[in-house]
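Excluded from the complex is one protein chain; the other protein chains are retained at their positions.
The first chain written gets the first letter, and so on, giving A and B; residue counts start at 1 in each chain.
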Amino acid sequence: MAVALILLLVAIGSVLFHLYSPWWWTPIATDWSYIDHTINITFWITGFVFTAVIAFMAYCVFRFHHKEGRRADYNPENKRLEWWLSVGTGIGVAAMLAPGLVVWHQFVTVPADATEVEVMGQQWQWSFRLPGKDNRLGTSDVRNISPENPMGLNRDDPHGQDDVVIENGDLHLPIGKPVKVLLRSVDVLHDFYVPEFRAKMDMVPGMVTYFWIRPIRTGTFDVLCAELCGAAHYQMRTKVIVEEESDYHAWLGQQKTFAELSGRNAVVRATYQSGGK
Amino acid sequence: MSAVILFLGVIAVIAGWWLSQQRLTSKPWLEEGSIHDFPGTGAMTWPAAKVGLGVFLAVAGCLFTLFVSAYSMRMTMVDWRAMPVPKVLWFNTGVLVLSSVALHWAYIAARRGDMDGVIVGLLAGGTSAITFLAGQLLAWQQLGAAGYFVASNPANSFFYMITAVHGLHLTGGLVALGRTTAKVWRQDAMTAEMRLSVELCTIYWHFLLLVWLVLLGLLTGWTNDFVDICRQLLS
Partner (left out) sequence: MVDVPYDGIAGTVVPPAEVPDVELYHPKSWLTRYVFSQDAKIIAIQYSLTASAIGLVALVLSWLMRLQLGFPGTFSFIDANQYLQFITMHGMIMVIYLLTALFLGGFGNYLIPLMVGARDMVFPYVNMLSYWVYLLAVLVLASTFFVPGGPTGAGWTLYPPQAILSGTPGQDWGIVLMLASLILFIIGFTMGGLNYVVTVLQARTRGMTLMRLPLTVWGIFTATVMALLAFPALFVGSVMLLLDRLLGTSFFMPALVEMGQLSKYGGGSPLLFQHLFWFFGHPEVYIVALPAFGIVSDLISTHARKNIFGYRMMVWAIVAIGALSFVVWAHHMYVSGMYPYFGYFFATTTLIIAIPTAIKVYNWVLTLWRGDIHLTVPMLFALGFIITFVNGGLTGLFLGNVVVDVPLSDTMFVVAHFHMVMGVAPIMVVLGAIYHWYPKVTGRMLNAGLGKFHFWVTFLGAYLIFFPMHYLGLLGVPRRYFELGDAAFIPPSAHSLNAFITVVALTVGFAQMTFLFNLVWSLFEGEPSGGNPWRATSLEWQTPETPPGHGNWGKELPIVYRWAYDYSVPGAAQDFIPQNQPPATTGAVQGAAS
């Protein structure tokens, strides 16, 4: 009796905790609300199954616990019941999987008009690179890295000269524009993680990975590293600021390009101008 | 990982075939009574050591297939530089084939009860296996002398690692072979136990020969060409 009651309370308590606890996901800042919806669908289906199974179990314990003279039924199997339960489970699983795959398709399909932004992780800081006027990021290689060239850009690539380089700073993004975030690491695995964005992806040395987002809310958001990257993993922080387009351009105008930073201004400007024509 | 998935697929087919003989759809609660009503569902009749060897070969096969999988994934990266195959490998392959043939000879002799034939087969098999191992070391030495070090390119790293793992398996086999030879040497007549030992050594040798041929195909790039041809045929 007491056992059945406690088991039932565990189930009810879990549901109440889910409904009334103050801990829930952060307000979303991109239009990945589809992901939240999929999680909600999953919560509904799994919550139902959880409560049903535990309640049934508690009822059995209450109703059929040992008393003097009780004898269990002899019931090896019930094919029909088992098949019905399997089919029901299959439908439940499909109801979770189908929206999941549809949203995943959106997640991996980057809109053609997305602008590229590069995030580079290194132990234990973040750097960013935005394309310059030509709207293209130049090539890079970890072998080019030096104190003057911390992101390892290719000096011979004309597309790279006008790239805006932000070493160990904050990233600004304009609201409402799709952004393809290209991810790169120069040492170990990192993961560019902004809880409000929902999207995240590991950064793997030797590869460029990506995800895409469309910010829908202005504000300042914490960037954390979500893939263990060594002793100061927990301190690898920066901020992303989503702002109105005009503010964004004002900020962008103050940033330095690769050419300006690398101290080859004269030569590079000439290259850039000839490339611009 | 396609190689290892393929390998596990084969294992799954074998396991599925065996399970299909075991009356897994029967209703055991209705089948009270003696086993004689259900022939073929009792314990396996092969000796334990032979079943054990079979299971071990599946494990070792999985291990080598995983090396093959890792090899095929790593070789698509840009820094891969194929390595020349030392000529001595062809000689080694021939010796390993001879070793397998000698053991098979010993196995046939054991079935006939021909003690001398068994001894000759076992000794010939053992000697040629040792020659093979020495030849592999020679190949390492030649590669080292030519400047192909273990860390200078992933192709080299794989070559050294895979040959070492294969060599270690063969060395382990040599221990079993040595014990079997000693056993046969001390006895006058063939016993069932000795026949089994010779048989198990033979199976293991054939397995290692097969593994070596697959690895050789991989290291020389033939497997690659073969896969390419298959792909072209399919597309």
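The working rule: contacts are C-beta pairs under 8 Å (C-beta built on N, C-alpha and C of every residue); 3 or more make two chains touch, one makes a residue touch a chain.
Computed from a prediction, not measured in an experiment: that's the story for all the values here.
Across B:8, B:85, B:120 or B:214, the single residue that touches the chain missing here is B:8. Of the residues in chain B, those that touch the hidden partner chain are 1, 4-5, 8, 11-12, 15, 19, 22-29, 31-38, 41-49, 51-52, 55-56, 58-59, 62-63, 66-67, 70, 73-74, 77-80, 111, 150-151, 154, 157, 161, 165, 192-193, 195-196, 199. Annotation for chain A: contacts to the undisplayed chain at residues 3, 6-7, 10-11, 14, 17-18, 21-26, 34-35, 38-39, 42, 45-46, 49-50, 53-54, 56-57, 60-61, 64-66, 70-78, 81-82, 85-86, 89-90, 93, 96-97, 100-101, 103-104, 107-108, 122-124, 141-143, 145, 183, 186-189, 191, 193, 195-196, 198-207, 209, 220-222, 224-235, 237.
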